[in-house]
Every structure is written in structure tokens, then in C-alpha cells.
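What follows is a short report on a single structure.
One protein chain omitted, others in place.
Showing subunit A:
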Amino acid sequence: MNDPLAWVNGSDAPEKSSLDLGFMALTDCASLVVAATQGFAQPYGLTLNLKRQSSWANLRDKLVSGELDAAHSLYGLIYAVHLGIGGVAPCPMAVLMGLNQNGQSINLSRGLQTQGVVTPEALERHVHQSRTKLTFAQTFPTGTHAMWLYYWLASQGIHPLRDVNSVVVPPPQMVAHLQAGRIEGFCVGEPWSASAVKENQGFTLATSQSIWPDHPEKVLGCTQAFVDEYPNTARVLVMAILEASRFIEQGSENRRSTAQLLSAREYLDAPLDCIEPRLLGNYDDGLGNQWQDPHALRFFAGGEVNLPYLSDGMWFMTQFRRWGLLREDPDYLGVARQVQQLALYRQAAETLGIAAGDSEMRSSQLIDGKTWDGSDPAGYARSFRLHALADDASRQALR
């Protein structure tokens, strides 16, 4: 009998025709859901099976074990696994593409609002004058939300590891914990901030895009072993998700129907009115301010969102270093070159006629006025007034 898969040999068809993709119930998983359900992968001979996960740790473990082929992942999580920070042995990881930018936020409780804590300055005063420490939640010790929360607090003069308590709460449980008074604030992705505002449990004090306009957020992550074993599959997977990302941004009608799809029970299982407004850039902070955000959640922007810049990956390592999660400087550039699959991404983008540029770095100015362009990562990591570079503080950060 002939091997029925023999035709694959020597062609660039996918080596594996059915992939299990992990995702967390967050608005920014949209491009995966749209790609898998709206026929974007079929033309490449690929079936995408969506697997919703209950926690980031679970998603990580399944990625490493191979139970998931690829997943909607926190940028920092991929680097933490690669570097062996946290609950797993180091495993070579890969970032296939960026999935989105912007769209996370820091929220405070109505309790703090009644005490007049409705501005960053008021929060800074409250933290330094009150005898009890406030407790802030984020979603994963090495995740993006921890890094946005720490960066923002520090930019306001609040030391995130000394002046406040930092705890981890899975995104869908944030509002319940806020309501129960177990936390006073949190940093999370949508729809869970909008949902706190909608349920009148809290208000949005800062968006993540106010910390870093067009910051990197979720990526399509997998193990390096997956890329090595199934290079064609990895490439067409990127192509299918790129096309879905482009589709989501073709007009507000597509964004609206994306919101409708996401609200289904098997994806976010959340009301449409918590998903749609902020997906369309319409913000309401719960304090009476409404605005159309110029740096709202975006999935494509002509491909700008999706290029896995080395400097984006390196930034997370500088923050791990800053907050003592890394006790020594890693080989920032070397590690980023291993993890970011720039060449594979460029092949995929160019096949689709999507601009992929020649640069490996991009330059951005963050909320504290500092510029990050990837040129001196070790110096940048050491350049902050508030930090936890000492060893005793690193234990706190790991807690």
C-alpha cells in the first residue's frame, strides 16, 4: 500500500493537517476564533480545533507537553518558559506572530472611588499615606498584565512589589474578587474591565495603551520543536491567522460581527455589550468619561501588529530583569533571535502581499518618557528609579 501521506513529501503543504489551538476567554483571542471558524485555514489544507483553557498555567503546560500545537499566549509567558522562570523547566519556545496590540487596562474598585481615589496622583497619595497595603491583581506572574501593572504603578511613584500587594487571579474571576473586596484593583484584558464598569463594580483608571501606545500583547506561541518538525504547517497557520486578522479590521461591520461571534458560550461566554464597545474603540471609564481611543485593541493594521519584532520580545526580558524575575542579564538579543520567528513570519506575510519591512527593532516612547528601541537592553533594565534588581526582592516578585 502506498503511504497516503507521501504526496506531502517535497511539497510545501502542511505536514500536519489538524491543529489544536489553545486560547483564553479574552477579546484579544479573536483572530484565532475567526480563523478557525470562518474557513481561513481550509484553503491551506488545515483544520484548526479551538481549545479553551481555564488558566494560563494550564495553557502553558499543554503547549510544552504537545497537547496543544500552538496557543494565544501572553508575550511574557512564552519568554518565561523559554528561560525557565516559574513552575517549569526551560523549554525552547517560539513566537510565530503578534496577535494584537493594546486593549488591556488597570481598574480600581468603587470603594477606592468613594474615598476619592480617581486619579493616579490620588492613588499615589493613598498608597503612601494609608497604613494598610492595597492588593492588586494581575493574571500571571510573568505575563503582560503583571508587567503593565508594575510599569504603570512605578511610573506613578508606587513600587509594585513593596508599596502594594500583587496577586494572581484568572481573568474571568476578576470582577467577583473585586466585588468581594479581596482586591482593590486589577490589570486585565477585555471584556473583564468593561464588565467591571458595566456591573458598576469598578472604574478604568488607565488603559495599557496609555502606558505604551501600540504595545505588544498576545502572541501566537508554540514550542521550537513544533516549528522544527512542522515548518510548513507553522507557516500556513500564520497565513490563515493573518488573513483572519485582516478580515476583522475590514470595516466596523466586521468588528461588530466578530464581537457577536466572541460572545458565544464556547468562546468568551460574556454579554455582547461588554465586548463590542471597546472592540470598536469606544471607551467608558465608569467615571463619566467617554472617548474614541486612537490606540484601541487592534489585530492587524496592515501587518504592523503581527511582525514579531526582536525589540518587543526583548522588552519583556528587560522587565523580568528589572523586577528581579531574572537575577542576571540574559543574552537579550540572542534569546530574542531564537524565540521570534521573523524569517518564517516574513515568508508568510510576503506570500499574502502583506508588508513585513526590513527592521528587526522598533522605537517607542513609554508613559514615563523613556524610549525603548532595543539598542541597550541591559542598560535599559537598570535605568529605572523603582526596581527590584536585588536578590531579596526577586523572591517577592516570584511569589
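By definition in this document, a contact is a pair of C-beta atoms (placed from the backbone, for glycine too) under 8 Å apart; a residue touches a chain by one contact, two chains touch by 3 or more; residues count from 1.
Going forward, contacts and distances are computed from a predicted model.
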Checklist entry - Of the candidate names "Histidine kinase", "DNA polymerase Y family protein", "NADH-quinone oxidoreductase subunit K" or "Spermidine/putrescine transport system substrate-binding protein", which one corresponds to the UniProt protein name of the undepicted chain? => result "Histidine kinase"
Next on the checklist: Using the document's definition of touch, tell me which of A:G45, A:G86, A:G157 or A:P231 contacts the absent chain.
Outcome noted: A:G45
Item to check | Of A:W56, A:Y151, A:F247 or A:Y345, the one touching the omitted chain in the full complex | outcome: A:F247
Item to check | Chain not shown: contacting residue from A:T135, A:Q156, A:S257 or A:N282 | outcome: A:S257
Checklist entry - Which of A:S17, A:T135, A:Q156 or A:T351 sits in contact with the chain that's absent? => result A:S17
Next on the checklist: If the hidden chain were put back, which residues of subunit A would touch it?
Outcome noted: 1, 4-5, 16-18, 34, 37-39, 42-43, 45-47, 247, 250, 253-254, 256-258, 260-261, 263-264
